[in-house]
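To start, I am sharing the structure in question, which I have written as structure tokens.
A single protein chain has been omitted; all remaining protein chains appear in their positions.
Then we have subunit A:
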Amino acid sequence: MQQFLTTALTGLTLGMVYAAFALALVLIWRSTRIVNFAQAPMAMITTYVALVVIDAGYSYWIGFAVALVAGLVLGAVVERVVVRPVEGKSEINAVILTLGLFIVIHALAAVIFGSRYRSFPAPFGLRGFQVGDLNLAITGFGIFTIVAVLVVMALLVALFRLTDLGLMMRASAFNAEVARLLGVKVGRMLTLGWALAALVGSLAGLLIAGGSLVHPSYMDSVVVYGFVAAVLGGLDSPAGAVVGGLLLGVSLSFVSGYVGSELVALAALVILMLVLLLRPGGLFSHAAERRV
């Protein structure tokens, strides 16, 4: 019983982290129609920025805020400087570009911050709660993670469903030419999409790093699982991303605890294949209706 509960709860927290990362992928997909492979190293670099701020003696929350702002700026700069020149060409160009960016940012981080493991503080306790004899393997920081991801999801749903801005962003991503004819400033929308996605990505980076160890490739496994989570949810739906993340986190935790940790990556691929075979559009996709 205790082991079951522990495995489920650690899977829940882990799933929420995958969900946060999947949300960033969904956001950039919805606002630009490309998949950003450089999302992970971008988040990694902003997490290091937070670490520098915290190591300089400022409080955790100042570091947290600086990292989010850094993410926003980094996203906008990357879109303007790196991605803009290939915009309007085949989408694959932009995707390959983000792969290149992945490698460049990695190398830069190793040069600037060093490649050793460093610990990253957490603002809340790292001890599990105890109820009688039962130990709940969830920490104060774990609860913060869950709340933060749910809030971001709600904000994203609201942005895309309820605001004009969200509508304009979707329009520019979906058909730039028509959107431009209708008076949408497509360039600005794309920059904004990248900036917001990088912001959510930085949040994911901070949530993964909190109370654990960071090094330049600490986000790499999350790229894979976050991507699987986003595809599970259909790449298009914030709620789908969160459900996909949870599903993946809990399943992988059980695979690791009851079957064997060497099968975790394999299990993630099996889940991805099953979903792609049975529901190619993802569990929550509306994309199929839009395809003409």
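In this text, a residue touches a chain if its C-beta (ideal position, glycine included) is under 8 Å from a C-beta of that chain, and two chains touch if they have at least 3 such contacts; residues count from 1.
Note that contacts and distances are computed from a predicted model.
For the chain that is missing from this picture, which UniProt protein name fits: "SpoOM protein", "RNA polymerase sigma24 factor", "ABC transporter substrate-binding protein" or "Fe-S cluster assembly protein SufD"?
Record says "ABC transporter substrate-binding protein".
Pick out which of A:I112, A:L162, A:V178 or A:L213 touches the chain that's been left out of the picture.
Only one listed residue reaches the unshown chain, and that is A:L213.
Which residue from A:A22, A:M42 or A:A122 sits in contact with the chain not drawn here?
Among A:A22, A:M42 or A:A122, only A:A122 touches the chain that is not shown.
For subunit A, enumerate the residues touching the unshown chain of the complex.
So the residues of subunit A touching the missing chain come out as 2-3, 6-7, 10, 14, 110, 115-122, 125-128, 130, 135, 137, 139, 211-213, 215, 217-218, 221, 253-254, 256-258, 260-262, 264-265.
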